[in-house]
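First the structure, then my questions, so here it is.
Our next item is chain A:
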Amino acid sequence: MRSGTTKTLALVAVFSSMASFAAAADTIKIGFVAPITGAAASFGKETVGAVRMVVAKTNAGGGVLGEKIVLVETDDACDPTQGTAAASKLVSSGVIAVVGGMCSGAVVPALKIYGDAHVPFVIVAANSTKIVAANPGNAFLVNSTGDAQTLTAMTLFAQKGIKTLAVVDEGDAFSADLSAIAQTQFKASGGKVVDAETTAKGEQDFSALVTRITAAKADAVYWTAYQDGGALLVKQLRRSGYQGLIALSDGSNAPDLFTVVGSAVNGAYVFGPTPLKDLPRGAAFSADFAAATGDAPGNYSALAYDAAEVLLDAIKAAGTTEGEAIVKALKGTRYEGIAGPIAFTEKNTLVGSNFIALVAHGGALSVPQK
Partner candidate 1 sequence: MGFFLQQLMNGLILGSFYALIALGYTMVFGVLKLLNFAHGDIYMVGGFVGLLILKLGSSWLGSGWLGVVVALFGSAALVGALGMLIERVAYRPLRQAPRLSVLITALAASMVLNSAVLALTGGRPVAFPADLGFVGYDLGPIHISVIQMALLVSTLILMLVLELFVSRTQYGRAMRAVSYDMVASRLMGIDVSQIVSLTFFLGSALAAIGGVFAGSYYGSLHFFMGFIMGLKAFTAAVIGGIGSIPGAMLGGLTLGLLETFGSSIPFIGSEWRDVAVFGALIFFLVLKPTGILGKTMVERI
Partner candidate 2 sequence: MTILEVKQVSLRIGGLSVLTDVSFSLNKGAIHSLIGPNGAGKTSLFNCITGFYRPTAGAIRLDGTSLARVTPHRVVRLGLARTFQNIRLFKEMTVLENVMAGCHCRSEGSIVSALLRTRAHRREEESIREISRRWLDFVGLRAKEQRRAGDLPYGDRRRVEWARALASEPKLLMLDEPAAGLTHTEKAELIELLRRIRGQGTTILLIEHDMPLIMQVSDHVVVMDHGQKIADGEPAAVRRNPQVIEAYLGVEE
């Protein structure tokens, strides 16, 4: 929940909204929403490029339903207020569907807006179980939910023989939810949660918390929120001499983690989708992405690409731009994506789990050597 940033980001939102008036008559408007500014801005950068690739490729092949696609891009800054404003803006600009959504805090309040407008919403990364609970029926999650992530976490903790756990969240929809699930499941599996903490967004000093975690003798620390706070926590834990296991949620799965923490992050675990280099079509996608955007892809680039493909395929299958028909088509999705297979459950969540535990080393995440 990046509510603090609201005041300064308002201006940015005004400017970015000016871009949305450009669409011509014979086009289909698709919305894209992600944090373009704020501490989570890297998520926006790595996903928008992928979505633009899909749109460009589709338009080159004649578009959808005989019409060209125009992408309307908005910034939710990973913030609930901004997320609501971005959703209203997309709906009023006449988009027929939306792809994007990186932070649950910004996505949850937007769900009702898209629901009321019957605009299908394919969510790339946001995966709080609160989204599942609040889903009016038109939102689809291509990323595994907090439940799936927690199962991956529990497997890791069991492997490493963790008996005592400290969980730290940031009080937003995503991390608080993940923290609650993790605590319940860890206790259910016979472990002991020795410390559960909530920090304030934007806080820099975690020393009091670090001392408590150390005093509580936690075998492992699980940070359920995003990379900016996660980086600070890892650094301060290691500086205080903490030797235990450190695990970070997929919210922290971003390159900033390495630039900020440096070598102290080595050995920490981060949950997330399988890295591109370990995926069959990953290398080819990396090359395409770099050619199209000039940047290396991020951890969610492939998932964003898949999400956009799933959405456009559904529009084609529906044969209309009408929201309910697209939703129906989405439910029948069987798609073999770059990041993995995509199909949806009854609740519009991903069938199976795309999460694995990755280990940080030498400035990158990789699949741990068994």
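Criterion: contacts are C-beta pairs under 8 Å (C-beta built on N, C-alpha and C of every residue); 3 or more make two chains touch, one makes a residue touch a chain; residues count from 1.
Regarding selection, all candidates are chains of the complex that A comes from, given by their letters.
Computed from a prediction, not measured in an experiment: that's the story for all the values here.
Asks: In this complex, work out which of 1 or 2 touches chain A.
Replies: 1
Asks: Where on chain A is candidate 1 touching in the complex?
Replies: That would be residues 4-5, 7-9, 11-12, 37-39, 41-42, 77, 171, 196-200, 202-205, 207-212, 215, 228, 231-232, 235-236, 238-241, 256, 259-262, 264 of chain A.
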